[in-house]
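Everything below concerns the one structure shown next.
The complex appears here without one of its protein chains, the remainder shown in place.
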Amino acid sequence: MEALPQTLLFGILRSGLYALTALGLAISLGVIGVVNFAHGEFVMIGAYIGFWTYLLASGPLGLGPSVSPVVILIGIPVSALVLYLVAAGIFRVALKPVLRQPEINQMLLTFGLSIVMVNAMSIAFTAQAKDANIPWRFDLLDLGFVSVTYSRVAAFAVCALLVGGTYVLLQRSRLGKQMRAVAQNRLGAQIVGIPVDRIYEIAFGLSASLAAAAGVMLIFQTQVSPFVGLATLLKSFSIVVLAGLGNLTGVIWASLLLGIAEQVISQYVPNGAALRDGLFFVLIFVVLLARPGGLRR
Amino acid sequence: MRKTLATILAASAVIAAACGGGTASPSATTAAATTAAPKAAIKLGALLPLTGPSGATGLDMKDGYELAKAQINAAGGVNGAPIDIIYEDDKNDPATAVASFEKLANNDKVEVLMGGLASTISAALIEPAKKAAIPMAWTGAAATAVEKGFTDQAFFFHYHPWEYQNSLSALAFLKSTPYKTWAIVYEDGLFGTGATDGLKTALPAQGQTVSIAEAFKTGSTDFTALLNRVKAANAEGLIIVPFAGDIIPLLTQMREVGLKPKMVYASPPSFPPDFGKSPVAEGVAGLTLWTEDIPAPASKKFVADFKAKYNHSPVSYWSALAYTNVMTAVDALKKSGVGNKAGWITAMEATSYASPLGPTLKFTPSQFIKHQGFTSLVSFQWQSGKQEIVFPADLSTAKLK
Partner (left out) sequence: MRRELAGWGLFFLVVAALPWLGLAADRYLMFLANVMLMFMVLALSWDVVARTGQLSLAHGAFFGLGAYTVGIAYRSAHLPPLAGLAIAAIVGAVVAIALGLVTLRLRGIYFAIATLAFAEVLRTVALQLPDLTGGNVGISMPPLFDGDRVISYYLVAGLFVLAVALSVWVRRSRMQYAVTAIRANETVAAVVGVSVVRTKIVLFAASATLAALAGAFYMPFITHTDPADAFDTSRSVAALVFPIFGGLYTTVGPVVGTILLRSLEEYLRVTPPWKDGYQVVYGLVIVIAVLFMPRGLVGLAGERLRRSPWRSSR
């Protein structure tokens, strides 16, 4: 059991990225009601932008060891902005016309978009996975009972900050209130004069921006390839469903549950690292059977 | 608008329906493109994964094929006729691969079928291949089940070493090290499990112990819990059997949990690009068919030609293997002439090719099949960002550190 504190710590640190990715998905699902199969691809493109930022900062700009914070400070705003514009464009051209169609059609549409994005990226930038050897990925921070890489801590901090910021935005700002109003009652929101389509567009853009930020943090953990989206998507869906649709706070709890459960299973179940995904889905299955609406109160 | 769209769809339906009858046309177009040559192009087929996660390796192979094709055609092709290679994407999906196999063998009527990467795909091709008995110069698939399936088939020439040959090469190297106890961490797919099952029985047989063997799912980003268990087992050496994307996270997280084995031996199908530049690479040993630094003259020429054509280094040994694949298959075709299956088989059997991979390529019987090409791999160690070959001694470029 001596590994327990460490197991829990890694589980918690892990959940940050999960929460950030899932929050975006939860917003597009909660506010617009669109099941976005291309959400993982937003993460993927965000990761590529982060990777290019790293190349630029470490190559022509020659920033050396200080490159890690630069990737975060420049990569995240840039990729968030680019993905916001991409998502707003997608919303206007493709999503808006099908909003009144059955849910299933919207799913097929975003599924088609996901195929296009994955394959266009792999043609344009090859299918070869790329590694950003960012220094923080290797530098260790000694916490006494365990050492962790800076990237792990940074990823959690950045994600916590962005997730927290998004909550504040949704709770406090006028825009956030409008979004919640639209999420609760589209017609009512329209009647009181909220520009619903505009809110949808902003919500979809915000959702993509959060995914993009998660993508940038992903290059601190793993390789970038056009195919990182799918795994990200499945986990995010599971978190959103566990939380219960429309339950944004639940996303945090569900992410923590997933992060810690994965870590505990790998640590204490024999052959756990191979069984992890299977067992996690058993967990989802059981939760859904016990509470068909997810963990929502 | 809707009417137009309906028309388009109807038209595409007609085209799609006609595509079967028209399958000859794609190759006809490509042949027409090379009409500068006096004779009609000789068609070869290559079945590779070109999209999806395995697509990167497939495209690396395609680079090798295209380089070989350009050199062969520049040197006069096959008795004056240029060669043309029809590439088909198997999507790493058995049903797609079999469809492509039938198309290449029966509709395009290629002289030789080349390619092959995943064992699952090759396993699905066994029965159709036996029926068609088309000359196959097959690069990939290491699973013993595939070898068994092709037992004694005269038309089947296999280039990549089989799984047990990989293991023998690894075992010979491991035996040469001073370490007695080993931990194994492997991906839970066919690739990792196959290799690990072999090691688990063979290591004890040569007086070494496996203290723990743990599986993980490839693509996971977190291995700390797994590595903690490995640390508790306290082995001298660590063997990892991962895919390219798993290596850096594994090595980094070993440092996080304080796992410091005396030696790390990794045998992925290929190392990630720029792996040598990462701070965790130093001292890691591995198994490979080829590195771009091996001292063979044929290899140096291949690397130089490759860089001149593509402006980058070969991504993995697969491009060199693919290059060898075309060179030898076409050499045999030159000797046998077009449309002479039996002659091609005889000519292939007589192959003696100074390959860029190092050893001279000859086809000899292996456990089940008649024509096995390469039979062993080399072990290397990352030293100052380069892959130095450390085993076997006669090929080595540096000493193990």
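As written, the chain order gives the labels A and B, with residue 1 at the start of each chain.
Heads up, the rule we're going with is that contacts are C-beta pairs under 8 Å (C-beta built on N, C-alpha and C of every residue); 3 or more make two chains touch, one makes a residue touch a chain.
Everything numeric here is computed off the predicted structure, so don't read it as measured data.
One of A:G59, A:P97 or A:G188 touches the chain omitted from the figure, and that residue is A:P97. Within the complete assembly, A:A120 is the residue of A:L4, A:L73 or A:A120 that touches the hidden chain.
The chain omitted from view is touched by exactly one of A:V241, A:L257 or A:A273, namely A:V241.
Among B:A40, B:A145, B:A296 or B:A354, the one in contact with the hidden chain is B:A145.
Not every partner is drawn; the one left out touches subunit A at residues 29, 35, 94, 97-98, 101-109, 111-120, 123, 234, 237-238, 241, 245, 271, 274-275, 277-279, 281-282, 284-285, 288-289, 292-294. By the touch definition given at the top, subunit B reaches the unshown chain through residues 1-2, 5-6, 9, 12-13, 15-17, 19-20, 23, 25-26, 29-30, 51, 87-89, 91, 93-96, 98-100, 102-103, 105-107, 120, 123-124, 126-128, 131, 143, 145, 149, 188-190, 193-194.
Operating definition for what follows: only the chains that are shown with their structure count from here on.
With centres taken as mean Cα positions, subunit B sits 35 Å from subunit A. Only residues 51-53, 55-56, 59-60, 188, 214-217, 219-226, 228-229, 244-245, 248-249, 252, 255-258, 272-275, 277-280, 315 of subunit B touch subunit A when the two sit together in their complex. If you check the complex, the residues on subunit A that touch subunit B are 3, 6-7, 10, 14, 119, 122, 126-131, 133, 137-138, 140, 146-149, 152, 221-223, 225, 227, 231, 262-264, 266-267, 271-274, 276-277.
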